[in-house]
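A single protein chain has been omitted; all remaining protein chains appear in their positions.
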Amino acid sequence: MRRYRERGVAGGVGMAKIVVDVMLKPEIRDPQGEAIAAACHRLGFAGVRSVRQGKRFEVEFDGETDPEAKAAELAEDLLANPVIEEFSIRRG
Amino acid sequence: MRRYRERGVAGGVGMAKIVVDVMLKPEIRDPQGEAIAAACHRLGFAGVRSVRQGKRFEVEFDGETDPEAKAAELAEDLLANPVIEEFSIRRG
Amino acid sequence: MTADSVAEAEVTPEREQPYAALGLTNAEYALIISQLGRRPTESELAIYSVMWSEHCSYKSSRKHLRQFGEKAPPSAALLAGIGQNAGVVDIGQGYAVTFKIESHNHPSYVEPFQGAATGVGGIVRDILAMGARPVAILDSLRFGPADAPDTRRVLPGVVAGISFYGNCLGLPNIGGELAFDPCYAGNPLVNALCVGVMRHGDLQVAAADGPGNQVILLGSRTGPDGIGGASVLASATFGAPSESGNGHLAKRPSVQVGDPFMEKLLVECCLELYAAELIEGIQDLGAAGIACATAELAAGGEGGMRVTLDDVPLRDPSLTPAEILMSESQERMMAVVTPASVEAFLKVCRKWDVEATVIGEVTGDGTLTMTWRGRTVVSIPPRTAADGPVYQRPMARPADLDSLQAAAPDGLDRPKDGPALRATLLALLGSAEEADKSWVTAQYDHYVRGSTVLAMPEDGGLLRVDEQTQLGIALATDGNGRYCRLDPSHGTQLALGEAYRNVAMTGATPVAVTNCLNFGSPEDPQVMWQLAEAVRGLADGCAALGIPVTGGNVSLYNQTGDNAIHPTPVIGVLGVHDDVRRRLAAGFTAGGAQVVLLGATREEFGGSAWAHVVHQHLGGRPPVPDLYAERTLATLMAAAASDGLLASAHDLSTGGLAIALAESCLRGARGCRVSVAGDPFTALFSESAARAVVSVTPGREDEFAALCASHGVPATPLGETGGDTLTVEAAFEVPLDELRQAWESTLPALFD
Partner (left out) sequence: MARKVGIVTFPGSLDDVDAARAVRLAGGVAVPLWHAERDLRGVDAVILPGGFSYGDYLRCGAIAAHSPVMTALRQAARAGLPLLGICNGFQILCEAHLLPGALTRNHRRRFINREVTIKIENRATPWTAKFTEYEEVTVVLKSGEGAYLADLATIGELESAGRVVARYVGGDQNGSLDAIAGIASEEGNVVGLMPHPEHAMEALTGAGTGGRRFFESIMMTVLAR
């Protein structure tokens, strides 16, 4: 299978790609991760101790002076659910 | 909202946390990302040019000599669908 | 870490305990001490605090709820009644049905998706615990104003949560409600009903009997979910987290996460265990988790129980014994199994990938004993926990009720001519409350299991129970907070009447009632009065209808500050259908069929949809409930359905005749032409109870008229089906397309 490299942003000046990772808070149960871990074991990946699944967003901004700050705002408003999730932001 | 830091692995020797990021291949349409981008605009985030949504897995391995290689295997077998997705691997 | 033990409690009577932070009063704490003859251990305190909570003990409502039993009509159909996980009703042919409604209001406000999802999961386990296969769900939802920003957060999340959990579990969703009112803004109501079917002999009991029998916990692992209270306990004992370095203590989430996949496995696993007769007793784990299941199983049996808490499979090894007891981790059950059956039991669990662990044993000593790391941390008579205190709380008629009832809607501006009546119809039809609910219901699977005969938007859901005999069951839930605010007793009877009528509209015969009592704080005497009135109304209403209350649930403290929600009892009615092929539905499907109004119309606008939508007005008296008329109407419907006299049937409720006609036209994609006598506004929009609009099978008009006469049901021919307009002669005409546009566009415009 093809692996991917982080791709630069195609556009020109003022363009920025920000990656927002959203994960369940560690104390919140992740049934999906548990089911995947169980599947790993059935498939013979005995060394897998735990799996947690989250979301990854690649957001392209255009003409923002502080795209990281904007992305953080966006994460709080829309991309993450503050009751059960937490997020981290970085340049893509 | 709380932001998170990458947490070290709690356990002892032989433990490793690997992050597997899975994204749709760039040539595959991402209706979810498009819907989120539209929502961003409705919410007033005018600077958002595009959003792509993928998955992020945090996998803890125990007693693997080469956990990255194991994670790549796991990604190919299970975590990503080669028909439409690609993945990348790194230490968490 | 060592835990507070019984031995330690005996020698440290003076130790301060955080009982107040756990919600126990001074008197309750003193009662625990007097019952135990010593201070409780930390783990015991955890058990009492959750078992004596309002939610588990019904301490404010129990005194009133007794009326359901006392006033109940004698019923041979009741195989298990109030006090069980859910009531069980004999529906004939060897089948029994169990059903119950439960609330998950507060969790759904905090985290709409997971709150609503786990609400479905909880009620399904209640039904499963009775020995039945869960076969369908209904959901009754109330939110703040439809256009409020917070409703846009809460409603889509709640609906997605119910859709996620119910669909993934494979249960058809066959009905429910959706209502909006400012009183629910900070206190949405999310009530879910589950119904299950079994054979007569399949009934399971929630009791731990037979010394030596093994106690097995099965399903998900126990984690730190929903134990905010226990953190109080832990931090009070170990010092504030920051000081002690016990970082985990601060991170006990109050949000429970649902795993419908695990629940599906649990359902199939338990049904296989029942079929193999491997179970002596079983209890679901809901609120108060292991504390509640052990206490109730032990209290339900003759002897006692010994539990080794170290054997409980944990998701987080740092849990204290008190936390293990209080955890509300979802998708768990507790079973009592003879030693000889344990191996076979565990084998079935392995087949379904359900983790199962022996954690204790039934004893003969009458005590619930628990050990952890070699120390005895719990030693109590189980009944003291299972039967909490009972309060007779002060009650007072709300101070504003007289003025509210005096502010009748008589003075409000009424539509005076045809165009104004037409505009009123479109305004009501396009209001969030009356509008098409497909935005919600299209997210629910109602086909799965292949037995759904009627589902949304029909009046009642109808399921086929037996493919050979065509025996079926019908269900509906109803409530009306506005009516109940104006008169809690009559309002509750109106809700009962409506649910009963909805079931009757399918052609089924109503047989049993469940209820979910959603109210504000019982510590407010005015709320207590509302609760008492509602219960009185329901008990009397059921006696009048001749059907028993078989179970229910009470949800109190639905208020923000001093603002309580409208008193909102939600009533569920179960009916039996002898032949589901003869079911009736709301749509005008036959052309040229006579349209007949059944029942009597009075000028009744207090609490009406018209007053609410057009004038934002709430005042006066609600319509008069007429349960005798409801009963004769239902008998008539059953007879007419089985004789094949009707082409359609739809009950009248909020919005009156005008809304009912519009819905029958839209549902059947066929218009009608009618004329009404007397004041057209009253004829079209009054909300008098015990009414329906039907279309008669062409050629059978006289037979039907005779049947109505013999049942003493007033029947007024209004006109005929046909065409593509809704026409009220001498008043207005609306093309169906225009009606449809008004009806269908509202919710998508609000929530897409």
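For clarity, chains are labelled A, B and C in written order, and residue numbers in each chain start from 1.
Here is the rule we use: a contact is a pair of C-beta atoms (placed from the backbone, for glycine too) under 8 Å apart; a residue touches a chain by one contact, two chains touch by 3 or more.
Note that this is a predicted model, so its numbers are computed, not measured.
Student: Of the chains that are displayed, which are in contact with the missing one across the whole complex?
Tutor: Looking at the entire complex, the absent chain's contacts are A, B, C.
Student: Of C:85, C:114 or C:163, which one is in contact with the hidden chain?
Tutor: C:163
Student: I'm checking contacts with the chain that's been left out. Which of C:77, C:148, C:448 or C:624 qualifies?
Tutor: Of these options, the touching residue for the absent chain is C:448.
Student: Of C:435, C:580 or C:618, which residue touches the hidden chain?
Tutor: Here the residue in touch with the unshown chain is C:580.
Student: For chain A, which residues touch the unseen chain?
Tutor: Missing-chain contacts on chain A: residues 31-32, 35-36, 39, 42-43, 53.
Student: Take the complete complex as the reference. Which residues in chain C touch the chain that isn't displayed?
Tutor: These residues touch the chain not displayed: 160, 163-164, 167-170, 259-262, 264-265, 352-353, 441-453, 464, 580-581, 752.
Student: List the residues of chain B that touch the chain left out of this view.
Tutor: Touching the chain left out of view, chain B contributes residues 25, 27-29, 31-32, 34-35, 77-79, 81, 83-84.
The rule is simple: only the chains that are shown with their structure count from here on.
Student: Can you give the whole-Å distance between the Cα centres of chain B and chain C?
Tutor: The separation of the two C-alpha centroids amounts to 40 Å.
Student: So the centre of each chain is just the mean of its C-alpha atoms; given that, what is the distance between chain A and chain B in Å?
Tutor: Those two chain centres are 6 Å apart.
Student: Residues of chain A that contact two or more other chains, please.
Tutor: Chain A, residues with two or more chain partners: 25-26.
Student: Which chain C residues sit where two or more other chains touch them?
Tutor: Within chain C, no residue contacts more than one other chain.
Student: Along chain A, where are the residues that touch chain B in the complex?
Tutor: Interface residues on the chain A side: 1-7, 11, 15, 21-23, 25-26, 33, 36, 39-40, 43, 45, 47-64, 67, 70, 72-80, 82, 86-89.
Student: Could you please specify the touching residues of chain C with respect to chain A in the complex?
Tutor: That would be residues 110-111, 113-114, 220, 223-225, 248, 251-253, 255-259, 261-262, 315, 329, 353 of chain C.
Student: Show which residues of chain A lie in contact with chain C when the two form their complex.
Tutor: So the residues of chain A touching chain C come out as 25-31, 34-35, 38, 81, 83-84.
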